[in-house]
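The structure under discussion is supplied below as structure tokens; questions concerning it will follow.
Here the complex is missing a single protein chain, while all its other protein chains stay put.
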């Protein structure tokens, strides 16, 4: 017995490669058996892959292809123009405007959406009677379609019949051109978007808050930490994965806001709300210029991809996972 | 056929092709044997169990189950059952459904299923809980369900991965006995993973001590206890662990521990580095006929446990522990003399940690005490 | 919350059920009149069961709201009037979406036999190859097309061939608040006509909460301001002799319009209410705007909804040039190609039926669109209506006074939708402070680029 132990200790210098060379047993599994996982993975992923290929990847590739062409009235690529669609875009003031507007829109909507939702979630996380009702109300916009929401706001923004201007004039403030003034229009669309986003963000943040261990607060309270100290030192760090998720999703959604722009402003006035996504839609479905539209779509995809990657690279570092 | 046997031949496992998770292990486990894999966490014992179960691929080497090569046999065809550390009960199924889950998959006839289920739950005293969901059970009850599931499967080999680690100490003691009895009653081969040396000592027919993926020693619990192959095993098996101190080798081959009396042991060459080990229960406070070596030490702590007293004292740089029957009152800092029988001294090679085979029993020269004095 | 919502929904659904029952009863009682689309479907099925010979004809349209209802009622009338054909109206969204829809299904099985198309889609439709010019059926059938309103026909006639059948035609007109005119000391019976007259009147009408004049953010109105100056929108005789190569609205005529709007905007007598028809109308109704330009189709609504006397007049024109009239707007109905002769026959029959004076009289009265058949105006129902709403006559007079020319015939360009967008955007820039020259130039460049791209794409 002791002898055996000694033998084993003598093999101290054995490397993995040595062990494999010396004792590796040729597998009797057939190729078919070895690829079992691949096959099952392929089988299970097939529906998704197929659908993604047909409805996501193929269109993107097709868009890429179209972006080097002009298209005729039937929408088929008819004249190869090389990089012209791209160079034209970069020279075009309208496109630069769209980019600027989009960035501004993201800036308007993302932080405020998240902050408002966080505020509501903090409020609704208190243990009070009837809190369920408040939660349902705060979450309600998740159940609102873009079409319905935008139509309601469209009417509220109505220059003369709208309730917002009625409220303003009733307290002797001048009526606003919510959707007709260049600077105001983007703000108005942003308000609508924030309102629409709130329900979803609120629900997720509330869920995140409820997952935070109650003991953390108890021990902080014993230490005498005040509400805002706890908020800063416990809630926000513990909520950071949820916040990160919400920021990413809101960010992507913000880039893709379409319905509310279509219904509220149609990209106007003076292209002040012509977000890239809307500009793509107009170029493609109103002007029927699929080439330039596709070029914009490709640029948008690239930009969102880049920004999201950057966000993951820099944002995720600050995230505190449990 | 060797139904119920497991044979490992030069088994190695590496996840990254650089380091071993399990290194070159060979062992024969006999049918009906209770075999324990023991070692500290990360030593590769679970990996080995999972290789036996077929849940991990084997990097090199061969495995034979029931006498047949099983390297490529999927878990379900190895005719084994397995009990997991967290019991792996399906939370959405009742106790009964959990127990019968495997049988249903194997399309065992309904009547047979019920019979086996009742038999198993009867054996484990779980019959009244059949309709409950796992979350309505206590830890011990869940453990029993997991056992029952293994029992009904009627597999000749049962693998257990730290099944008792989530239970409290008292329950653990009870379950140890039950599992052991169950295994003997069913006559199945049991391969049992634990980090708890007490379980290993009390339950196993044989055990394998592992460290860093390498086998340290294989053998019957008492053999290993009495003849640990190296310092690690000596230290790991037994509680409190064996006291080990560096010993100075004098020119004449005798040993000295921290300016204390030297001890003549032969043969030992003067250029050798040596470690000396003695189990706590082999330290006596009074000189007897048996004892033939004494050391003067300073008490640092006294723990009176009722039926025995744990003394800690400084021996050179290291702290030794002694387990003395009865209740003893000492002051901290008090100097006293301890007595040891040389037969109980283990010597280890200071470089490799290997036990020096001749250390015990060979150099048993009577009362080879030189110089020094008692208190 | 749940309870409230539940209650709300239950009450609404019950209500819904009641409402449709009620409707069902009235329908049975009256045997005709407005039927809900569901009932149309039922009818379709029933008829299909009764006789296999009924030819099913799809009719795509872009009329939402009340107009859609009127249109469907009209189609029901036709279906009830004969047994050979059955027209199914299908709403396809706005005109733009309708065009998109048709573009993509054109030439396929899903394509409809009849499709309504707004005037700026005309050029596209002609070139698409997915339509049969109605001229073919006019010739085949010996239909006397000259009986229809000439000024409407002219828009849809290219190289002496009529491509589509006039359907809902309108022109813009000037609408003004007579009460405010009186308060401001203006003569409501003698409204301003020229740019400068409007400007002066607007000044007088403007006060704290009222602006003198406004114009919708829609290219159509600008086009009228050009046309009435007898200027073409694009070259090649407004694109009617050959494919247009560049726009011409950037000349002095266009600049006059831009400057005129700019002056009023700077003087604070003009307010922009955006691109939504409804916003501007509401501003007029609530007396925030005293004068504005609107489609003749909205005349009756404007009068009915106003709490004051509404005056209607000809559109403004530049002082330097006598007015040449207006370009027709709205939409026409096209016949799809690649469908069976039988279906085309049915489509053609419907077109003929639709242009009968009696039908047109109903249509005109119910919608405010022009009657395509002048005799319709002599129908008693119309005369009664005109008696009640004398303002309805003004757009008709304006149309009939239009001087025929390439300018008032209207432009034909494929990229019209894009050009319109360019014009509206540049007008919005103008209202935000860009100089008229620069703003106009933007629209010209944008439109020319669009024409160039489309030209190169079709080479």
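Labels A, B and C are assigned to the chains in the order they are written; within every chain, residues are numbered from 1.
Criterion: contacts are C-beta pairs under 8 Å (C-beta built on N, C-alpha and C of every residue); 3 or more make two chains touch, one makes a residue touch a chain.
Rule of thumb we're sticking to: contacts and distances are computed from a predicted model.
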Answer for the undisplayed chain, UniProt naming, from "Phosphate transport system permease protein PstA", "Acetoin:2,6-dichlorophenolindophenol oxidoreductase subunit alpha", "Carbohydrate ABC transporter membrane protein 2, CUT1 family" or "Pyruvate synthase subunit PorD", is "Carbohydrate ABC transporter membrane protein 2, CUT1 family"
Contacts of the unshown chain among the visible ones are A, B, C
Only one of A:73, A:89, A:118 or A:156 touches the unshown chain, namely A:156
Contacting the left-out chain: of A:107, A:128 or A:236, that is A:128
The one residue from C:210, C:285, C:332 or C:434 touching the chain left out of view is C:285
Listed in rising order, the chain B residues that touch the chain left out are 50, 53-55, 74-77, 80-82, 84-88, 90-93, 101-102, 105-106, 153
Listed in rising order, the chain C residues that touch the chain left out are 1-2, 5-6, 8-9, 12, 15-16, 19-20, 22-23, 34, 36-38, 41, 58, 60, 63-69, 88, 90-95, 97, 100-101, 104-105, 108, 110, 112, 170, 277-278, 281-282, 285-286, 295, 297-298, 301-302, 305, 330, 367-368
Those residues of chain A that touch the unshown chain are 37-38, 40-41, 44-45, 47-52, 54-60, 62-63, 66, 75, 119-120, 123-124, 126, 128, 131, 133-149, 151-153, 155-156, 161-163, 166, 195, 198-200, 203-204, 206-208, 210-211, 241-242, 245-246, 252, 255-256, 258-259, 262, 277, 280-281, 284-285, 290, 293-294, 297, 300-301, 304-305, 308, 321-322
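We adopt the following convention: only the chains that are shown with their structure count from here on.
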Most central chain, judged by mean Cα position vs. mean of all protein Cα atoms, is A
With centres defined as the mean of Cα atoms, the chain at greatest distance from chain B is chain C
Most contacts overall join chains A-C
So, in whole Å, the Cα centroid of chain B is separated from that of chain C by 92
Distance between the CA centroids of chain A and chain B (whole Å) is 53
Here the gap between chain A and chain C, centre to centre from mean Cα coordinates and rounded to Å, is 40
So, in the complex, the side of chain B touching chain A is made of residues 9-12, 14, 17-20, 23-24, 58-62, 69, 71-72, 214-219, 223, 227, 229-230, 352, 354-355, 357
In the complex, the residues of chain A that touch chain B are 1-2, 4-6, 8-9, 11, 14, 16-17, 19-20, 22-25, 27-29, 33
Chain C contacts chain A in the complex at 1-2, 96-97, 100, 103-104, 106, 124, 127-128, 217, 272-276, 278-279, 282-283, 285-286, 288, 414-415, 417-418, 421, 424-425, 428-429, 431-432, 446, 450, 453-454, 456-459
